[in-house]
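Quick one: this structure, given as structure tokens, is what I'll be asking you about.
For this depiction, one protein chain was excluded, whereas all remaining protein chains were kept in their positions.
Labels run A, B and C following the written order; every chain starts at residue 1.
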Amino acid sequence: MKRTAPLLIASIAGFVMIVAYFIPKTQTWGEDVSVWFDILAAIAFILGGGNLLRVQLKKISDRRPGWGYALITLIAFVVMLACGLLKIGSHPNEQYPAFAWSGTYNQTGTPFWWMYEYLIVPLQSTIFAMLAFYVASAAFRAFRAKNVEAILLLGTAFVILLGRTAAGVFLTDFIPSDVLIENPTFLQHLVSTLRLENLTVFLMDIFNTAGNRAIMIGIALGTASVSLKILLGVDRSYLGSGED
Amino acid sequence: MFEFFRNLDRRWIFLMMFLCVAVPIFVIGKYKTTFPEKPLVLATNVFNEIDNLPDGSKVLLAFDYDPGSEGELGPMATAFTLHCIKKHHKMYFIALWPLGRQMIDNAVNRIIKADFPHLRYGEDYVNLGFKAGNEGVIKVIVTDLRKLYTTDSRGTATDEIPMMQGIENIQQMDLVINVSAGYPGTKEWVQYAVTPFPDRIRLVAGCTGVQAPLLYPYIPQQLPGLLAAIKGASEYESLVMAKYGGENISGKYLEAQRRMGPQLVAHLLMIFLIIAGNVIYFVERRRGVRQ
Amino acid sequence: MKPENRWWVILFAIGAVLLIARWFVLPGGFGRAYVRAVPQAVDAEHPDGQWVVYEQATMADYLEAERTNPDQSVYAPSPSRTLGTWIAAFLTLFVLSFVIRDNPLYKIAESIFIGVSAAYWMVTGFWDTIVPNLLGKLAPGLLRNWAVPGLGDDQHPELAYLIPLILGIMLLWRLSPVGGWISRWPMAFIIGTFCGLRLMSFLHADFLTQIRNTIVSLYVVDDGGGFDAWQSLKNLILVVGVLCCLVYFFFSLEHKGVVGNTARVGIWFLMITFGAAFGYTVMGRIALLAIRIEFLMDDWLWLIDPTNKRLLADAAGFFLPLFGMG
Partner (left out) sequence: MHNPIRWMGRWSVAPALVLLAALAIGGPCQPAWSQDPQPTAEPTTQEPTAEAPGEPAQASAPEEAAALPEEAGTEATADAASGRSESMQWVDEHIFDLDRGWLLLVVLIFCGSVVFWIAHARSGRPVKVRKIAGLEAVDEAVGRATEMGRSVLYIPGIQDINEIQTIASMTVLARVSRTAAEYDAKVEVPTSRSLVMTTARETVQAAYLSAGRPDAYNQDLIYYVTDEQFGYVAYLQGLMVREKPAACFYMGAFYAESLILAETGNSIGAIQVAGTAMPAQLPFFVAACDYTLIGEEFFAASAYLSGSPEELGSLKGQDMGKMIVGGLLILGVILTTLASATGSEVLQHFVDFLTQNVLT
């Protein structure tokens, strides 16, 4: 029972969704289930947040190395959570001043907003910005012409990089462009494509599109196959052992 | 010397990158010059799609990004908003990203409230806010906007908002503009809004550099115009400014063009690094063969 | 002192010296934030509003307002936002210091980030999902009297939303000492439904659409009715590329002989695809760094002023007569 019931639930739920896809009246079930999922994921925050709290508290109570950082996390977490859930400092909605809870939790000027604006935003965008350093070091280290594949990889990246700047456009400006020619010939097209900005578009339009289409078709097949295996009960690793 | 480069500590690369970005920002910020921009066809298409609409058309602006990609997409959002204002379009803002709401607020505060205070909320623009559910939201609002948007982001019932009168779904929009940083984003708008209603919904988009290659397959049938990364933003911005900017353009409407400066220098650094890496590789290989 | 620590101390010393130098060399201070007071809920009873919301303003706004009316109280410097700007600036530097080496400052930034962001998402989940989509559907009356007074009167309880509630309770059951296995049921339900959904949506949207988009003519006729060799060639490359890449993904054929060669061409196409995506991405990443550095130089250090936030200060004549605000 403990073992088969979840498998049955998954199979039935999945096949119902497949059938529903074809029946006009049930085609919106997918959206309903998405809403349910979001609710479920929000409820699951209790599990994740509870675990986070437990881990940090344990670090602090054990006085493990770095417990001070755990304390910082804990305080940040609790303060932010309290400010947001209790809507501290939030004014009511302008249209309903009598309802104290009617304001939004992230109103400008609230502590919650302040922490979002001055803690999360700078941290988030700075971590993201570190990618600028990493693309540089990756390009230096990994883009070496070891074989045909690597040459193609780095060559394309090189062309695109160059073609997307004013320098690249300037570099190949001497090549005649086909834009101003009426009914350009094949050769004129070909020559014009050698202009870096056109080459960029050509590579993106043709080669990149071809590669991406094949990848997307493959992904669609892979997704469908994995889904089907789960619905058929062939792949069940997500369910765990079935023991308690 | 060669040994130094061969075992180059990556922190030197980091330092070079930092300087290549910081120095141009400082210089351009000080002297307020930008590089001239030459708009390519995709940006021109975006401009024309918005510009050719009759004045006062209804435009849905979906801001599906967050502060993480503000550097790339913020200037696009600014230029889109300004362009719509100048064309007197009615702007309907929505967001599929939770933080997209803040991005809408930014645009409203920085542009509409600051420079065009005569525009009235509810008549010239409305912020419908964020709805969770990713592509599910798109699927619903293409046929029934009010099923999800019963209120705007301030909690005002949509029925009470003048410009929402008669709006049943987004097929009634004359154009959908999407600023997208990933999932859900332009791809989902194409799949779930344009694909089912190809002759009712027209979409143009601005996206990050990462996404651009994935969206090329949809051009031009489902997606007539696309601004790719800061370069696309800069091209479009220059078009908008050329037509509507006037004499004294405020610095905040030149953000993308300004940002092309560090872009250029940093690109040259990348190119230099790729070449340097390969020179080292070949010298190394030749020495290896000799030994 | 360990040599490594010595480097850090030197680095901090340099930073501190630069900051102090900034303070004295370029007068006028830096890193201050300004706000504009906007009265809210204004009505006949409350002509000045029932409360005030402070919106972001610039120094230029403030100086302009002061110039026209020295007694104005609409624009003012904001201590909390000034503090915020400084904290944001230091956190930015803390994170950037990681590229040199892991260090306690980065750890502080990291710890803060984990704490506040986990809480942020939980709060968002509660107010944006649980409240409107669960409570709002199950008990709209409660919400109308509490947090969403604008909720329409025609909203009645939708019992279908008991399902996610029950599933959620089952999910949380794992916290109880007995019967934790019950929490597998909602997981199975979720995974099952989404497998069904994705199976259909991927086959429908990606699979069929990509095939359809690739069906192109290899004999393109141009506007004048003639053969457009250039477009035809482009189409040919596209079709051949897609087919070769598909061959690469075949699992039941060894990559030998003809198949091997075709798959090889497929890999070439993939490599060009990846190279192109890489080149494109670089641009976005640099813009991200640029915006952080702009923040440091513009909002914090006031070294540059591209958007004329403080230009009036210069015009008013009591700031930076030497240089700094071109």
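The rule is simple: contacts are C-beta pairs under 8 Å (C-beta built on N, C-alpha and C of every residue); 3 or more make two chains touch, one makes a residue touch a chain.
These figures come from a predicted structure and were not determined experimentally.
The chain not shown here makes contact, within the complete complex, with A, B, C. Checked against the full complex, the candidates C:81, C:184 or C:292 give a single residue touching the omitted chain, namely C:184. Considering the full assembly, A:138 is the residue among A:138, A:151 or A:175 that touches the omitted chain.
Check C:63, C:118 or C:143 against the missing chain and you find that the one touching it is C:118.
Counting the whole complex, the residues of subunit C in touch with the unshown chain are 95, 98, 102, 106-107, 109-110, 113-114, 117-118, 120-121, 158-161, 171, 174, 183-184, 187, 190-191, 194-195, 198-200, 203-204, 207-209, 211-212, 214-221, 239, 242-243, 246, 249-255, 270, 273-275, 277-278, 281.
Think of the hidden chain as still there; on subunit B it touches residues 10, 68, 143-144, 147, 168-169, 171-172, 174, 182-183, 196-200, 202, 210-211, 213-214, 220-221. Looking at subunit A, the residues touching the absent chain are 3-4, 7, 11, 15-16, 18-29, 32, 34, 37, 40-41, 44-49, 51-52, 55, 120, 123-124, 127-128, 130-131, 134-135, 137-138, 141-143, 153, 212, 215-219, 221-243.
Rule of thumb we're sticking to: only the chains that are shown with their structure count from here on.
Top contact pair of chains, counted by C-beta pairs, is A-C. Central chain (C-alpha centroid nearest the global protein C-alpha centroid): C. Taking the mean of C-alpha positions as each chain's centre, the chain lying farthest from the centre of subunit B is A. One simple way to say how far apart two chains are is to compare their mean CA positions; for subunit A and subunit C this gives 10 Å. Averaged C-alpha coordinates put the centre of subunit A at 17 Å from the centre of subunit B. Each of the following residues of subunit A touches two or more other chains: 30, 35, 38, 93-96, 102, 104, 108, 116, 121, 124-125, 128-129, 132-133, 135, 139, 154, 157-158, 161, 164, 204-205, 208-209, 212-213, 216.
Multi-chain contact residues, meaning those touching two or more other chains, occur in subunit B at positions 14, 17-18, 21, 68-71, 132, 155-156, 212-213, 217, 229, 231, 263, 266-267, 270. Subunit C contributes residues 55-56, 99-100, 124, 128-129, 133, 148-152, 155, 205, 209-210, 213, 273, 276-277, 280-294, 297-298, 303-308, 326 to its touches with subunit B in the complex. Residues of subunit A touching subunit B in their complex: 28, 30-31, 34-35, 38, 93-96, 102, 104, 106, 108, 116, 121, 124-125, 128-129, 132-133, 135-137, 139-141, 143-146, 154, 157-158, 161-162, 164-167, 169, 197, 201, 204-205, 208-209, 212-213, 216. Remark: subunit B residues 11, 14, 17-18, 21-22, 25-26, 28-32, 68-72, 74, 98, 109, 113, 130, 132, 150-151, 155-157, 191, 195, 208-210, 212-213, 217, 221, 228-231, 250-252, 254-255, 258-259, 262-263, 266-267, 270 touch subunit C in the complex.
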